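A single protein chain has been omitted; all remaining protein chains appear in their positions.
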Amino acid sequence: MVAEEEKRERKKRSVPPPGDGTLLSTTMPWSWKDFFLQWEWMLVAVLSLVIVVNSLISPFFLNWHTFIRTPASFLDKAFIVFPMMFVIILGKIDISVGSTVALSAVIMAVSYNAGLPMGLAILLCLGVGAAAGAINGFLLVAFRELSFVIVTLSTMIIYRGIAYIILGNRASGGFPEGFSLLAWGSLGGVPIILIAFVIAAVSFGLVLHKTVFGRALFAMGHNARACRHSGINTDLILWTVFTLNGLMAAVTAIFLTSRMGSTRPNVAMGYELEVIAMVALGGVSTSGGVGRIGGPVLAIFIVGFLGYGMGLANLQAPIVLVVIGTLLIVSVLAHKIRFQGFKLFRARSTAATAGEKNQEV
Amino acid sequence: METKILELQNVTKVFPGVKALDNVQFDLRQGEIHCLMGENGAGKSTFIKVITGVHAPDEGEMLLGGEPVLFRTPREAYKAGIAAIYQHVTAYPDLTVAENIFMGHERVTPWTRRIDWARMHREAQDLLDSLDANFSSRERMGNLSVARQQIVEIAKALSAQARVLVMDEPTAALTRYESEELYRITEDLRNSGVSIIFISHRMEDIWRLADRVTVFRDGRYIDTWEAREITQHDLVVAMVGREISHLFPKRKVKTGDEILRVEKLGRRGFFQDISFSLKQGEILALTGLVGAGRTEVCEALYGVCSWDSGRVFLEGAPYRPGSPRQALEAGIGALPEDRQLEGLILQWEIGKNISLASLGEVSRRGWIQIARERDYAGGLAKKLSVKAPSIFTRVAALSGGNQQKVVVAKILSRDLKVIILDEPTKGVDVGAKAAIYEIIGDLAEQGYGIILVSSEMPEVLGLSDRIVVMKRGRVTAHMETAGATQEEILRAAMVSDQKEMAHGEA
Partner (left out) sequence: MAKHNWQWNENLRELGLLLFMAILVVAIQIRNPAFLTAGNLTSLLTNTAILAILALGMMLVLVTRGIDLSIGSTIALAGMVTSLAVARYPGIPPVAAIGLGTAVGALAGMVVGLLVSRWDVLPIIATLGMMNVLRGLTYVISGGRWVSSYQMSDSFKRIATGRILGVNNLIVIALLAYLVAAWFINHTRLGRQIYAVGSNPEAAEVSGLPKRRLIFLVYTIMGSLAGLAGVLWVAKFASAQGDTATGYELQVIAACILGGVSINGGVGRLTGLFLGTVMLGIIANALPLINVSPFWQMGIQGGVVLAAVLTNVMVRRNTERTALRRRVI
């Protein structure tokens, strides 16, 4: 017994001390297989398919002039897609954006008609949007125990409610000539809204993938507690992202109002769904921490051209609703399969997996 | 020869990177209380999970009442008469006590299948009364104290006619008075024929309850004794097992000026009157039982939560962090107790994990500089000899020890004066432990002040310069390591004399 004991001891002591024998490579691994297995390729294929089908329906679709102008009809909500992507990467969802669009649009229209110069009215609109987002962020930070679902659901009702209080069910418009140029005008043949979109996409993409802020976003989506322990100001980031979401909703409000020429409290109903659908289709995981800017950009055009093409084919607008709803669910499911494999579709002994988790912790 | 109700032979269980159980054996007699002891990571929890059907053993055999059995789910083990009471109670806080007891096998009326509330409450109350519990079966579970919730769990096991009851550190979160009550209930159970496996760290539990004691160490079976035949000293030696000096090459580090001074720190409900100081190059061990408030003190110093009385000085200046960010800026870093939950982003590669705490270092005006980050993280990973093919290896794929090194690398990336290490070798195998001890020694040599939170006596004695022992939120002993003995520390951490009691309850 004692001899056994000693033998074991010796074995333990003979564990080699930590040496510098290990070499840690610092070159980025590269594999062609991983490169081609990226979700974005699937999106590119789908987008091409949509474009081909569209051009089969209408021979004018691929005409450069039409092709560059088409996006102007659907890009307004694209501005929310980017900050919503940030929100979803954080592992949260903001369903109040549609209401924020309506509220900021209504306040812009009413303040202009009350005599505010258009420029100031636009600034006010942006301010209202940012404030609406900031309130969401504040509630989430100050009341940690509340879930994002209940917070943004409440403000979703409240923001639209305020829009109704201000305007009843009337419309407000009569904007100056120049205002409609935002949605309809172009610079050197390229629609202004498309330029604005590209600027937004590039800036959000750079922030997401190249900056400390973006890095922290991904980290928080995976493990917010570890981030706090690593000295990251998680409250500030959460708050900033929701504020940004509100601000970009106001940008959407401006382009939307410019396109329609007037606004009313029931505009942008259901935008939250379309935006979330585009983000999910773009390969951003709804459980947080995963996503790249290219995916949602492609998804915006897929959904946009799809709707446009359905219009060309004289399909009723409601079918678009069905398609977008289905798209959201299918893309979320597709992701689950991608990450978890088909075992998702088998009944699992969940108790065993739960036990496994306990072991790890 | 008494009947053995449960017997395990040559059981082995391997997890990626760790052999959690290595060829262990165990037997339980009818109607005995068998204490299972061992340090953290000795394999006790895995062992219980094998018995209760959470994990299937990789090798070995389990006999229940002489029959070989294999449980694939906890439900199967439960039906066979094996019930477990975990440290963290797995109850339904929003339901009543009676419902918690009968969940899954509710009493229903024969024809209408209606829940027979009257009968359920009557039976539940009978069970509670048989345990001398003075609360109602209609009470909401979430409103009960931990001790009472445990009694409900026991009642639940009784209602399922459990023959074998596993109790996993049930006294860890209880006050002395509550523990007494639990002892009494446990003894009554034994006398009525239930066989009990009692897992504990506390010596007083053993002396008070156990018929026999088995010790595990590093996933291996050491030995089993009749409880009255073994002394505390022998038991401690069996648990610790190794000559301390070999694992811990004692270094001569010259301690410098005082960097941290904690004065009468208190947080209501967690700790009180905590005072100590720390010098450069010094390793201060903060020890005591799990739940003594050590982690809470560290969290306060690291800005995770605040304190409501007392003062802290860092290099003579008042220090009060509002968040870990401020703590890191001031120069205090911490290795969290739960590295997977609070230390790492498991889905990420090593490099990105290391740079997470020092993104300012590897960026210019907010823009991350990839090449610089790579070199920086690579350098730190090499310095701590993380064993992995590349810094692009995912952290989730590393062993516990290597994961821990990554967390250390992460906090070392900041310019620190004080490092708090909360159970740095928890869930780490022996080889990696040695490496981590080496690192801790190096850090002290480099002049960091180190607060080491640990429940492992050899670690405390082998590494530290001074020892602070905590018990129930208070400092009960403060000693130089040179000359300190295990008994002295253990006594301060566990044994409570009358005077201490009176003070504690005041």
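Per-chain numbering from 1; labels A and B assigned in written order.
Here, a contact is a pair of C-beta atoms (placed from the backbone, for glycine too) under 8 Å apart; a residue touches a chain by one contact, two chains touch by 3 or more.
Note that the structure is a prediction, hence the values are computed from the model and not measured.
Asker: Can you tell me which of B:Ala56, B:Ile115, B:Leu341 or B:Met479 touches the chain that was removed from the display?
Answerer: Per the contact definition at the top, the residue touching the missing chain is B:Ile115.
Asker: Which residue, A:Leu37, A:Val52 or A:Leu146, contacts the hidden chain when the whole complex is considered?
Answerer: A:Leu146
Asker: Write down which of B:Leu70, B:Met103, B:Val237 or B:Ile370 is the residue touching the left-out chain.
Answerer: The one listed residue touching the chain not shown is B:Met103.
Asker: For chain B, which residues touch the unseen chain?
Answerer: Its contact residues with the unshown chain are 73-75, 78, 90-95, 99, 103-104, 106, 108, 113-115, 117, 136, 138-140, 142-143, 175, 268-272, 293, 472-474, 504-505.
Asker: Which positions on chain A touch the chain that was left off?
Answerer: Missing-chain contacts on chain A: residues 93, 95, 143, 145-147, 149-150, 153-162, 164-165, 167-169, 265, 269-270, 272-273, 276-277, 280, 286-287, 316-326, 328-329, 332-333, 336, 344-345, 350-351, 354-355.
Here is the rule we use: only the chains that are shown with their structure count from here on.
Asker: In whole angstrom, how far does the Cα centroid of chain A sit from the Cα centroid of chain B?
Answerer: 41
Asker: What residues on chain B touch chain A, complex-wise?
Answerer: Where chain B meets chain A, its residues are 15, 45-46, 49, 54-55, 72-75, 218, 220, 223, 241-243, 246-247, 302, 304, 323-325, 327-329, 334, 336, 338, 340-348, 350-352, 356-357, 359-360, 363, 366-368, 374-375, 377-378, 381-382, 385-392, 410, 414, 430-431, 434-435, 438-439.
Asker: Can you name the residues of chain A that touch chain B in the complex?
Answerer: Within the complex, chain A contacts chain B at residues 1, 5, 8-9, 12-13, 15-20, 22, 24-29, 210-213, 215-216, 219, 222-223, 225-233, 289, 349, 351-352, 355, 358-361.
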